[in-house]
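Of the protein chains in this complex, all but one are displayed in their positions.
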Amino acid sequence: MSKGRMEAFSDGVIAILITIMVLGLTVPHTADLAALLPLAPVFLSYVLSFVFLGIYWNNHHHLLQAVKHVDGRVLWANLHLPFWLSLIPFATGWMGENRFAPWPVALYGIVLFCAAVAYFILARTLISLHGQESTIAAALGRDFKGKISILIYLVAIPLAFLSAWLAFGLYVLVAVIWLIPDRRIEKTIAK
Amino acid sequence: MSKGRMEAFSDGVIAILITIMVLGLTVPHTADLAALLPLAPVFLSYVLSFVFLGIYWNNHHHLLQAVKHVDGRVLWANLHLPFWLSLIPFATGWMGENRFAPWPVALYGIVLFCAAVAYFILARTLISLHGQESTIAAALGRDFKGKISILIYLVAIPLAFLSAWLAFGLYVLVAVIWLIPDRRIEKTIAK
Amino acid sequence: MSKGRMEAFSDGVIAILITIMVLGLTVPHTADLAALLPLAPVFLSYVLSFVFLGIYWNNHHHLLQAVKHVDGRVLWANLHLPFWLSLIPFATGWMGENRFAPWPVALYGIVLFCAAVAYFILARTLISLHGQESTIAAALGRDFKGKISILIYLVAIPLAFLSAWLAFGLYVLVAVIWLIPDRRIEKTIAK
Partner (left out) sequence: MSKGRMEAFSDGVIAILITIMVLGLTVPHTADLAALLPLAPVFLSYVLSFVFLGIYWNNHHHLLQAVKHVDGRVLWANLHLPFWLSLIPFATGWMGENRFAPWPVALYGIVLFCAAVAYFILARTLISLHGQESTIAAALGRDFKGKISILIYLVAIPLAFLSAWLAFGLYVLVAVIWLIPDRRIEKTIAK
C-alpha cells in the first residue's frame, strides 16, 4: 500500500484549514484604520494557528519521509489527526472574537492537546509497523518535543482560568520549541 | 489513461468537504461554556460525517489500488460519487441545527444511500472494465459490507419518522461495520 | 518544463469550485420538508454547474494526456480558464436564488461562453506549441463540440430575455453533447 495518497490527503486538509481560517477575518464595512483594530485579537490568534498548522505540516512531512509502508491502522491514525486539526479554525475564531477570554483559551489548548495526542498515536502506529530497529523509530528517538508539548498543554489548560495570557504564552512556547532547529534543543535540555 | 489525476481529484474533493463542514460550527459571540452547548448536536453530526467521509476516502484508496486502467465511463462514475458526498455538509448542517428532527435525519440517510449506490456503481464499472477474473473483482468479493449498508439505509430512512435517534443509531452502525478491520466481519457474519 | 504541477493546480481549483458551490445551499432553520422547497432552484442550478465543472475536469484531463511539454504561454492560458470557471459558483448562486430570472440566466451563459473560449485558447496554444502533426492536434480534430458549444451559448444568451427556460434548456443541451461518448456524435452530426 502506497503512502502517496495519504500524503496528498494530509497536505490537502492542512492547506485548506490554513486558508479557511482566514475567512474568520471578516472584512470591515468601514475604510479607516480604526475598523481594523477590533480584528487585532482575531489576527493574533490566526498567526499562532498558522504557525501550529505549519509545524504539523512540517512534522508530518518529516515523519512520512521515514515511512516505508502503511496499513489500514495507519490510514485511520492519519485521519484522526486532521479531525483535531480541523477544529483549530473554530477554536481560533472563538478565542480571537472573545479577546482571549478564559474558556476559549482553554478550549484552544484542549484542541492542541488532542492534536498532539493524535500525532503521538500516529507516530507510535508507524513505529509498531516498522519495528523498533527502523529508521522511523530512530528518527523519532525519545520524542522529547512531543512529550514536553503535551505536558505544557496540560499545565496551560487549567491555567487559562487564572491568566488567559499566561496560558497563551505557554502555547507560544510550544510553537517556539518546535521552530528551533531539531537536534539542538533536545541535546541542550536533555543534559 | 492514467488513474493518478482521478485519485488527486477525489482526494481533493473529500479533503475540502471534510474541512468546509467545520464552517457549520459557527463561532459563538459569548465566551462561556454555555455558548458551546447549542453546538453539541452540530458537533455530533460533524463527527459522524467526518467518519463517513474518512471511510469513503479509505475505501476509495483501497479500490483504486487494484485498478490497472480507467476509461471515460470510469471517470464519470468517479465524478458521480463526489456529487453525493458534496451534499453531506448540507445534510449534516440541517440535521445538526435542527437537533435531529425527523426530516433532516431522513435526508441525511438519503444522501448516504445515494453515495453508497454511487460507490457501488463505480465498483461495478471498474470490474466490468477489468473482468471478473481481475484483482479488483477478487478484492471486492461479494461486497457484503456495501450491500448491507444500502439495506440498513433503506430501513433507517423511514424509521427516522418513528424515532430519529434509532435511525441515527443505524447510521452509526454502518460506520462501525466499515471501521471493523476488513475480512473478519465478513467471515463472521457470512457463516 | 513539466506538466505535473499544472495538472495538480487545475485539479485543485476545479475540486474546490465544485465543493464551495455547495455552500450556496444555505441550511434552512426549520426542519420540515417545506423548508427545502425554496432551495429547489438553487439545487437545480447546482446540479447543472456540477456537471459542467465535471465536463471541464474530464476534458482538461483528456487534453493534457496528449501534451508533451508546456511553456510560459501555456501556463497562462491554463490560468485563464480557471478564472472563468471560478465565476461559475457566483453565477450559479445568482441564477438559483432568483429562480432563473432573465439577467442571471444570461450571465450564467456569458460565464460559460467565456470559459469555453478560454478552453479553446488553451487548446490552440497547446497545438501551436506541439505542431499541426502532433497527437494533440489529431486528438482535437476539428473540435466540433467546442465550436458548437460556443455557438449555442451565443444563441442562448439573448434568448434568456425571451424565455429563460429555453436558454437554460440550451445550456443543458451543451452538457448533453459533451456527456455523449466522444467520437460518435461528431460522426453522426458531421455527416
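Chains here go by letter, A, B and C, matching the order in which they are written, and residues are numbered from 1 within each.
The definition used in the following text is that contacts are C-beta pairs under 8 Å (C-beta built on N, C-alpha and C of every residue); 3 or more make two chains touch, one makes a residue touch a chain.
Bear in mind the structure is a predicted one, so any value in this text is a computation, not a measurement.
Visitor: Can you pull out the displayed chains that the omitted chain is in contact with?
Guide: A, C
Visitor: Can you tell me which of C:P28, C:G54, C:P104 or C:G146 touches the chain that was removed from the display?
Guide: The one listed residue touching the chain not shown is C:P104.
Visitor: Going by the touch rule given at the top, which residues of subunit C touch the chain that is not shown?
Guide: So the residues of subunit C touching the unseen chain are 1-2, 5-6, 8-9, 12-13, 16-17, 20, 23-24, 72, 75-76, 79, 82-83, 86-87, 89-90, 93-94, 97-98, 101-104, 107.
Visitor: For subunit A, which residues lie in contact with the unshown chain of the complex?
Guide: Residue positions of subunit A that touch the missing chain: 7-8, 11-12, 14-16, 18-20, 22-23, 25, 27-33, 36, 47, 50, 54, 57-58, 61, 65, 179, 181-182.
Basically, only the chains that are shown with their structure count from here on.
Visitor: Have a look at which chains touch which and call the overall pattern line, ring, star, complete or other.
Guide: It is a line, because the chains touch in a row without closing up.
Visitor: Report, in degrees rounded to the nearest 5, the angle of the rotation taking subunit B onto subunit C when the C-alpha atoms are fitted.
Guide: 90
Visitor: Centroid from C-alpha atoms only, then distance subunit B to subunit C, rounded to Å. What do you get?
Guide: Subunit B and subunit C have C-alpha centres separated by 27 Å.
Visitor: Find the geometric centre of each of subunit A and subunit C from their Cα atoms only, then give the gap between the two centres in Å, rounded to an integer.
Guide: So the centroids are 38 Å from each other.
Visitor: Give the residues of subunit C that touch two or more other chains, as numbers and ranges in rising order.
Guide: none
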